[in-house]
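Here the complex is missing a single protein chain, while all its other protein chains stay put.
Chain naming follows the written order as A, B and C, and within any one chain the residues start at number 1.
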Amino acid sequence: MVERIRIGMVGGGQGAFIGAIHRFGLRLTGRYELVAGALSSNAQRAAASGAELGLDPARSYTSYEGMARAERLRADGIEAVVIVTPNHLHYPVAKAFLEAGIHVICDKPLTLDLAEALDLEAVVARTGRQLFVTYTYAAYAMVRQARAMVRQGAIGAVRVVQVQYAQGWLALPVEQAGSKQAQWRTDPALAGAGGALGDIGTHAFHLAGFVSGLAVQQVSAELSSFVAGRRLDDNAQVLLRFKGGARGMLWASQVAVGEDNALCLRVYGERGSLSWEQEHPEELRYVSLGEAPRILRRAGPGVAVTGVSHLPAGHPEGCLEGFGQFYDEVADALLALRRGGTAAGLAAGIAEGVEGMRFVAACVQSSAKDAAWVALQQP
Amino acid sequence: MVERIRIGMVGGGQGAFIGAIHRFGLRLTGRYELVAGALSSNAQRAAASGAELGLDPARSYTSYEGMARAERLRADGIEAVVIVTPNHLHYPVAKAFLEAGIHVICDKPLTLDLAEALDLEAVVARTGRQLFVTYTYAAYAMVRQARAMVRQGAIGAVRVVQVQYAQGWLALPVEQAGSKQAQWRTDPALAGAGGALGDIGTHAFHLAGFVSGLAVQQVSAELSSFVAGRRLDDNAQVLLRFKGGARGMLWASQVAVGEDNALCLRVYGERGSLSWEQEHPEELRYVSLGEAPRILRRAGPGVAVTGVSHLPAGHPEGCLEGFGQFYDEVADALLALRRGGTAAGLAAGIAEGVEGMRFVAACVQSSAKDAAWVALQQP
Amino acid sequence: MVERIRIGMVGGGQGAFIGAIHRFGLRLTGRYELVAGALSSNAQRAAASGAELGLDPARSYTSYEGMARAERLRADGIEAVVIVTPNHLHYPVAKAFLEAGIHVICDKPLTLDLAEALDLEAVVARTGRQLFVTYTYAAYAMVRQARAMVRQGAIGAVRVVQVQYAQGWLALPVEQAGSKQAQWRTDPALAGAGGALGDIGTHAFHLAGFVSGLAVQQVSAELSSFVAGRRLDDNAQVLLRFKGGARGMLWASQVAVGEDNALCLRVYGERGSLSWEQEHPEELRYVSLGEAPRILRRAGPGVAVTGVSHLPAGHPEGCLEGFGQFYDEVADALLALRRGGTAAGLAAGIAEGVEGMRFVAACVQSSAKDAAWVALQQP
Partner (left out) sequence: MVERIRIGMVGGGQGAFIGAIHRFGLRLTGRYELVAGALSSNAQRAAASGAELGLDPARSYTSYEGMARAERLRADGIEAVVIVTPNHLHYPVAKAFLEAGIHVICDKPLTLDLAEALDLEAVVARTGRQLFVTYTYAAYAMVRQARAMVRQGAIGAVRVVQVQYAQGWLALPVEQAGSKQAQWRTDPALAGAGGALGDIGTHAFHLAGFVSGLAVQQVSAELSSFVAGRRLDDNAQVLLRFKGGARGMLWASQVAVGEDNALCLRVYGERGSLSWEQEHPEELRYVSLGEAPRILRRAGPGVAVTGVSHLPAGHPEGCLEGFGQFYDEVADALLALRRGGTAAGLAAGIAEGVEGMRFVAACVQSSAKDAAWVALQQP
């Protein structure tokens, strides 16, 4: 039987974006049980959010301190907490839970600045609790494949690493126009020392090291704030020197109009190269010196690494979303029926099923008649 | 609070592929509770599969008939059942549950042949229960967007519909080499009248009608079996005549070497066209007559339809998979710790979090020094 | 020394589109000398067109009959003629030149109908002169590569051939709005029995046979005219049966809004497949059964066939166009100077050359100074 882990969440209440994505991820595995939360510092919103997620009201807290304290004392207390707050809370919240003996899963970047991070490292060491950071791009199947190939020597010693993470959603001063997501990300007190650099540059940085297996030793960086009045960088350009002599470039931008979430990594070695784009995550371009480029696909030939879903090749992970959407609409219909209403919506039903069989029958008949036209015998 | 639906499953035991995908979809919504199953006709495998999924052993049945009977009588009986068996069982299983007053969610194609399908249609009408068919491609966000655009007149009256569903996994006689998936799909007694036609052609057929809004009136079809000894078509070519005068072509093949799951739809109207490929499901190519092609992306400009996950633009749905994989590995680590072991694995931890902050700190410092090289101050 | 061939042209005067493209092709080889023409049936336009091309006025004819007669008698008469007229003239013009002992290079489709074509075949046999048809897509480097691979058995015995040629420029009744190109192509008296079928379907048909090495034995076709009042098909859908048992589909359309010139060919064999798209002509997707897809590129690894230009890999043939455009602008400048004017235009000059050296110098200096910022020393 699947052993499930009792988990809690700090942040991620109604209206939050990343909290919901974390819950999708948790749910997808089927291995977690979300049983407690301090989903908002606003008591009313915390309660409403907890109710929506089916939390026991007694475990829907309004402060993370209270939550850490209370959960520590319960026999069925949470074993781990997910922190999906703005950056400035990462440090105190993580510390509180670690010290309460609870493992922590923290969104990136880890803290406001390096000093907090080092301090947290000490707390982890002292408490013996685990802290995970959600550099989730490193968990994509084809990123794992790329990493494995580099380690196996498929491209030889790495020479050049090119990584970029480009978005365009901060091209206008949206933080001055009410965007909450933009407000805290452009406020040094809430976001920390890096703007685009911290928010997405850390993803790119981690990914580059994760796949190449190399550590950055030195950086030469130029941070810019293109939007008037913005206090943190919205464009970061960095030259990288890796340990061992490899060279690289990193570009992180949130003013790259026309880019949605263009995280791309290319690693060039002495005998080959690998290229991956997050927006087409199922494919990994691999070139072995002197051979034609190959497009490796998740679960396809030459690919050993698979993802949590074990979907077959060609069924992109969006396939899950299709299944999810389908079942969501079916749920709507079934709940309507439960309440004595009627099922509506776009999910295919008996009529569509019959129609498909009509089609098969007509095709079989037509083919048997040397491709004569056959009507679909509609009633 | 999220209202959850009690659901059961027939088929989909250990080793089955599509059952697991259905469960991912169910789980993604967070709106279902899988509480009963007849997961295998083999008693031992049924029990093991049920245990793995955490079913109450009393509700892990070995026959669908027994399951329908028992669940009907329980106060907390399932409200709906998912059927993920080979095709020949769709009809009897669906009928049994419908007659037990339980809604049915059935995999495609609906039945072995049209006669069974029409009979089932009568059962649905008689019992007043609902039957859904998992034409899940119709639930993809950009397919919904395409459908909405056609209905809103974005491409004018439809003239031509081109649809294909190409796979290559049956290019060799794998059914003679032990592939279970291939065995039943190429056996008329288990699969029905259509081979590739029924298995994937029905998806293509449904998609074409779903998006274009048009009904096929006549087909002219040529079914072929390219693999020696194969009794059902592995390649189907069909000319389509739609009601109202539109024309189309449908190609379904399972011997198209090099294709994984290439479901593609193109709809050409008097004033525009739409094109979608399942392997890049996030994008929809739209051309309005006389204008440059536009690439619409889920959650991007000009796109009103969103999916169940409400991911922002550029975060492909595979993003969920990344989160899922991440949390799966975290679960491994936490369970190891629970048992007194140590956390291992690739999920990023405190060290990676600190490293990211080092990077931010070094970049900020470098940029402040006119892009001087700054070391990452590694301990 | 390059031996050059004396050639003439019928059709292709000022304003004609395809004549100019033929002349580009002729010129690119450097092996032809265009010395005679009946470029237009309109005497004035013929003269002007001939002058523009530098023809000897005595060899700028107003009728093809006169041209054939006169050129036959000249010691330096043309050896071959290029026919780039509307279809209805292909037959009489080709016949006249063949009978004058002159080889013929004729645009496709060969004639108005099959009877004319068979008659021309007899004329060719009788006169011993050569007739070429400009199925020029068969001359693309990667098409040649595909053909060679099929012949070498790279994909095994061919099972399925999918070919399409889709354009959208006839989606509106442009022939009723003054488009000359559309007028003759939609007039059975000038275009022949096929509309889209003859104009582009013949290209697709030839390409399918050229690459697959298979002959079509039977067709099952549905021709449609979607634009009101149009007398020839603007959409053709054809099922194909090849000699030996392979099956295929061909789609030719000129009402496919949003498609420019989408000629695509896919050939699936028992052990592999090949896929080529004319709009990205440099690439050929090749899959060998059980291996990851490879992207073969002209002049790249695994590709033996090269084109006339012998450009290296990654320099798309458009590269020639860039060079051509550059030299065209240089010619403008030089001619202006010849006439005592000044050179203007966008072609890079001394300033841009110096600027490039400034850049190199600054980069070398910066790198030597540990990537310090270095100014470009602008004057």
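As a working rule, contacts are C-beta pairs under 8 Å (C-beta built on N, C-alpha and C of every residue); 3 or more make two chains touch, one makes a residue touch a chain.
Nothing here was measured: the structure is a model prediction, and the numbers come from that model.
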Where the unshown chain meets chain B, residue by residue: 220, 239, 286, 290-297, 300-303, 371
Missing-partner contacts on chain A, residue numbers: 155, 159-160, 162, 164, 168, 171-172, 220, 222, 224, 226, 235, 237, 239, 241, 247-249, 251, 253, 255-259, 266, 268-273, 275, 285-287, 289, 293, 370-373
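Heads up, the rule we're going with is that only the chains that are shown with their structure count from here on.
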Distance from the mean Cα position of chain C to that of chain B, given in whole angstrom: 43
For chain A paired with chain B, centre-to-centre distance based on mean C-alpha positions, whole Å: 21
Interface hub residues of chain A, defined as touching at least two other chains: 220, 239, 297, 300, 371
